[in-house]
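Questions regarding the structure given below will be posed in turn.
Every protein chain except one is present and positioned as in the full complex.
Take a look at chain A:
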Amino acid sequence: MESEISKLRQLSSTLGDLSRPDGDATVSQGDTCVTSAVYGPGEVKVTKELLDKATIDVVYKPKSGLPGCAEKLLERTIRNSCETVILGNLHPRSSISITVQEIQNRGSLLSCCINSTCMALLDSGVSMRYLMAAVSCAINDNGGIIMDPNTLQEQSSVAVLTFVFENCNYGVITVSAKGCYTLDQFQQCLSKCRDASKYVFQFFKDSISKKLSKQ
């Protein structure tokens, strides 16, 4: 097993592939591929209506099997990140519904989901405070940090941490961590992921600039 990897896997994206959603994006991090679609702002059910801001709904669909607790946790994490980022106060009593579909899971699923959700929100034109970029890393038994781990690396690791950053001050929006790690290791992962997130933000910017270049 590698002792330390300081490279993110290849990022690729496709915007606006689907005709029905207001915005959609398919993002691949290496072999992990996720498609997100956004509808909104639109009509909301009276029971779910919020008076001062938009209701944000996230649905995660696994490729096979029925959704269970792990899927609900993923939905919750994505929703909490979106609520920080989306300017919900601009659209009171409306709903913004986000659907995330797993296409292929080869590790770092949460970070791929959040990155594709951010790109789908960009594609749909929903107002946001700042962008969000997620980076995952794993700590293996030697204490080495592996960035953007694949399934094998995740399974053989001691801890897996995912950080979500915003691009104004590179502050942390969300942290999701599994496993045992020391405070020092946490700090190291945080600073490494923060540096890596700059590449992800640059990727978002390049993708959107490319899409709008002919308009």
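Note that contacts are C-beta pairs under 8 Å (C-beta built on N, C-alpha and C of every residue); 3 or more make two chains touch, one makes a residue touch a chain; residues count from 1.
In the analysis below, contacts and distances are computed from a predicted model.
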Would you kindly match the missing chain to its UniProt protein name, picking from "Aspartate aminotransferase", "Phospholipid-transporting ATPase", "ALA-interacting subunit" or "Exosome complex component RRP45"? "Exosome complex component RRP45"
Candidates A:128, A:158 or A:190 - the one touching the absent chain: A:190
Of A:103, A:128, A:158 or A:175, the residue touching the omitted chain is A:103
Since one chain isn't shown, list which residues of chain A touch it in the complete complex. 6-21, 24, 26, 28, 31, 33, 35, 37, 39, 42-44, 59, 61, 63-65, 95, 97, 99, 101, 103-104, 106, 147, 183, 187-188, 190-192, 194-196, 199, 202-203, 206-207, 210-211, 213-214
